[in-house]
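The block underneath contains the structure these notes are about, expressed in structure tokens.
What you see is the complex with one protein chain gone and the rest in place.
Labels A, B and C are assigned to the chains in the order they are written; within every chain, residues are numbered from 1.
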Amino acid sequence: MSNLSLDSAARIVDAALEHARTLKLKPLTVAVLDAGGHLVAFKRQDGSGILRPDIAQGKAWGALGMGIGGRALAERAQKAPAFFVALASASGGRVIPVAGGVLIKSGGDGVVGAVGISGDHPENDEACAIYGIEQAGLTAQPE
Amino acid sequence: MSNLSLDSAARIVDAALEHARTLKLKPLTVAVLDAGGHLVAFKRQDGSGILRPDIAQGKAWGALGMGIGGRALAERAQKAPAFFVALASASGGRVIPVAGGVLIKSGGDGVVGAVGISGDHPENDEACAIYGIEQAGLTAQPE
Amino acid sequence: MSNLSLDSAARIVDAALEHARTLKLKPLTVAVLDAGGHLVAFKRQDGSGILRPDIAQGKAWGALGMGIGGRALAERAQKAPAFFVALASASGGRVIPVAGGVLIKSGGDGVVGAVGISGDHPENDEACAIYGIEQAGLTAQPE
Partner (left out) sequence: MSNLSLDSAARIVDAALEHARTLKLKPLTVAVLDAGGHLVAFKRQDGSGILRPDIAQGKAWGALGMGIGGRALAERAQKAPAFFVALASASGGRVIPVAGGVLIKSGGDGVVGAVGISGDHPENDEACAIYGIEQAGLTAQPE
């Protein structure tokens, strides 16, 4: 059904949170979606706010939705805000154009999913996503 | 912010899936929500369908919403279908009245969250939820 | 803007909860809406589930929406379930056809609002709503 196994997704989540502990970041929420945009693995650390699950999933979903990472989505949203208002509506609120949404690529299969992380500065969220993907032996595309 | 720690929630998810492997169940999706109905930990096994994340969360959310487990919700829904149609609408589709949604109780704190599992027969889903909660040293209320 | 004052609405809420304590009911949620269907006063007792705010408001809103009390709505929903599914959709989930939604009438002004109570058996919820309305010197219409 998906080219992203639960084993890989769970490793991404745990490695991302390890990296956050090393960097002493604020409490994070980490979501891993498959290529179809459906949740595979998820953890929200103690003290991470109640909107974080939607933001983390929205960063990942937006990246999958447009086929580019959250960092590039954020740049486009700066230039074309009305377009992103329309995307927010069209997607039922599932597109969050901010760094911290990172596409997951696997050698033969292309894009197999995306990670979304929320809770600290967007660039720190993104660093944890990239670390997690690489620890799982996969390729990260943040933009 | 919550009386259910990520550590406990993650143990519930992993223990529930261990139990599913022992019982040789179909691929499951397991969601653990805190008392406010917000996702804390989640895993979807390879081959578990794309509506399962909503079903698993809806079983847990419905239990929290009404303060009773999914097994009791299922019985009430049999007797009062129009009321449960109304609840589905009122909750934005977040109430799924079926066994497999189990309240999590902790000694001093009362209800601290809920587990929702979907993928096999409801009674098997429920058995895994109860097993997971008990392995985490907490108390399960399935009805 | 409204013929139901906050003073009256707050008295209804507090009197309803006094009655619930006398009757030793389960934890209740009490909502009072004005004639326009907008919230005026609200209390949710400790331990009352997270869907109760929507249910209490939905009982009151449904009564206002149709101009009859929740007890009568429940009877109609039994006879015409498809109609009430349509009402649930049409209202965005704001119609809950169950006893416990009671219209508030005032001598010269007709219907000035509605009370919705959720948490115990519907007939007990309704008894508290009627008691609260009468303690505030207003007239209750439960059907």
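To be clear about the criterion, contacts are C-beta pairs under 8 Å (C-beta built on N, C-alpha and C of every residue); 3 or more make two chains touch, one makes a residue touch a chain.
What you see is a predicted model, and the numbers here were worked out from it, not measured in a lab.
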Revision key, fill the gap. Checked against the full complex, the residue among C:16, C:40, C:88 or C:104 that touches the missing chain is C:40
Exercise for review: Identify the residue among A:39, A:55 or A:115 that touches the chain left out of the display.
Suggested key: A:55
Point to revise | Missing-chain contacts mapped onto subunit C | key: 1-2, 5-6, 9-10, 36, 38-47, 49-50, 53
**Study point:** Footprint left on subunit A by the chain that the document does not show
**Key:** 47-52, 54-55, 58, 77-78, 81, 84-85, 88-89, 91-98
Point to revise | Contacts of subunit B with the absent chain, listed as residue ranges | key: 1-3, 34-38, 92, 110-111
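In this text, only the chains that are shown with their structure count from here on.
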Exercise for review: Pick same or different for copies subunit A and subunit B, depending on whether their interface residues overlap by over half.
Suggested key: same
Point to revise | Separation of subunit B from subunit C, taking each centre as the mean of its C-alpha atoms, in whole Å | key: 30
Point to revise | Distance between the centres, which are taken as Cα means, of subunit C and subunit A, whole angstrom | key: 43
**Study point:** In subunit B, residues with contacts to at least two other chains
**Key:** 36
